[in-house]
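Notes to accompany the following structure.
Every protein chain of the complex appears in place save one, which is left out.
Think of it as A and B in the order they're written, each chain with its own count starting at 1.
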Amino acid sequence: MRTVMTGNYASAYGAKLAKVEVIAAYPITPQTSIVEKLAEFVSTGELRAKFIPVESEHSAMAACIAAETAGARTYTATSSHGLTLMHEVLMWASGARLPIVMTNVSRAMAPPWSVWVDHMDSIAQRDTGWLQFFCESNQEILDTIIMAYKVCESSGVMLPAMVIEDAFILSHTSEPVSVPDQELVNSFLPAYAPEYKIEVGKPMGFGSLVKPDQYMEFRYKAMLGMKEARDRFLSVEQEFKHIFGREYGGLLEHYRCDDAEVVLACAGSVASTAKDVVDSLRARGIRVGLARIRAFRPFPHQEFRALGAKVDGIAVLDRSYTFGAAGAMFTEVKASAYSGQNRPIIKNYIAGLGGRDITPKIIEKVFEDIQLVTKRREEPDVEWVDVAGLPRRWR
Amino acid sequence: MTKSYEELPLTPISTEPSTINLTGLWRVIRPVVDKEKCKKCKICWKFCPDAAIKLVDGEPVIDLRYCKGCGICAFECPQKCIIMVREDEA
Partner (left out) sequence: MIEVRFHGRGGQGVVIASEVLALAAFKMGFEVSSFPFFGVERRGAPVTAFARIDKKPIRNRSSIYEPDYVVVLDSGLLKGVDVLEGLKPGGKVLINYPQAKKLEGLPDKYSYFVLDATSVAAAHGIGSRSTPIVNTAIMGGFAKMCDLISLDAIMASIRELAPVKEEANVAAAKEAYERTVEAKV
């Protein structure tokens, strides 16, 4: 069935089709309609699941951890301050190797108070051991939730995943989405069957103290899980394509990169607008491309190493900023691309914070600028885009 | 003996209950109950942080496999009928 729905409903439908068994959530703008829709599915019996309303996001994740430990497939959704309140227990979920899937409606952190999009909340969780998938469309949100369960529940992975949708730009935008048949999803995604779980009458201890002589071995295993997630994600997406006919290009989507001189690297909904810009520049004979970061964790290092060997310049657009350093995506892209022989010029653009619109014109100017600095072989500074008071005009 | 990462489960999981840890080995003083003075009020049993006091016919019996010798029972006993005795003198 193809119909029109918001990104938030796409999340709710994704969780429903994945037949989640426990949902624990606390409402926060702009995530609310995800859990409202799921609560409706549970109340009408369309989804056989336990819905646990809790008193905070920390509790929401704690409840998911408990349910997942008991062998249930669990789901939650949050945003910005809710996500950062979860921080401690996010670490617990990954360390305990629980394949929970969560939607984060990515929203700016306060102050200044804001309900609009940027990626600061998600990026601030990059070291929690969660897989992180940035989405470009409502269809991708729905599909990624279903794929995420399959990747995360693989025995070699057993890590949680965050599916990220941009606040309002996806969460509250209505657009066509194909909702796959439940039978097809069932054939793709088997029931969750963990190796260990809490069971009545079978006492076991979870999360016990591990002394320095053995701690690193467990961390090493989690690292291997994330490494495995990389390959598993690629094979799961191929399987998904075979059944549902859709794919999104692996961890790093390459859009018209083949003979590109410069490319734009970015994540989330801005990539969608950027594709229109790439097409219009290509129509004028300008060789540009787009590298869309779908997975921030595991990061597509190999893909960027290969891309860096082919292009002269990479513009990395971060919708967040790591104070005292640079954009987090920029740091990763540069680390990957600079391990090769050919070192492209890489410049960081900080844009779209707190819901500031990133217009096609701004993206076009980013392309113009990266072409210019690439030609000059400059080592460029981080540039903040469209900030009132700075000399450069972007609009 | 440190195990190879390959031998370990994904996350620390113990299949044995925590009763395998005989915490009584940590003890340097032990509680001794004066059965004559005991009123069977069960306050010691309620306060023991290690559940190392069992009630036998209402009377407290210390499970020395687990008692760490913390002395909370002796402190709380309203009859003062529990005294802490040095292990090497018990």
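To be clear about the criterion, a contact is a pair of C-beta atoms (placed from the backbone, for glycine too) under 8 Å apart; a residue touches a chain by one contact, two chains touch by 3 or more.
This one's a predicted model, so the numbers in the text were calculated from it and none came from an experiment.
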Neighbouring displayed chains - absent chain, whole complex: A
Options A:K275, A:R294, A:K334 or A:K365, residue touching the unrepresented chain: A:K275
Residue touching the undisplayed chain, where the options are A:H172, A:R246 or A:R305: A:H172
Touching residues (missing chain, whole complex) on chain A: 3-4, 29, 115, 168-169, 172-176, 269-270, 272-273, 275-276, 357-360
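Criterion: only the chains that are shown with their structure count from here on.
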Distance from chain B to chain A - Cα centre to Cα centre, in angstrom: 50
Residues of chain A touching chain B in the complex: 95-97, 158, 195-196, 203-210, 213-214, 217-218, 220-221, 225
Complex contacts: residues of chain B adjacent to chain A: 2-5, 8-18
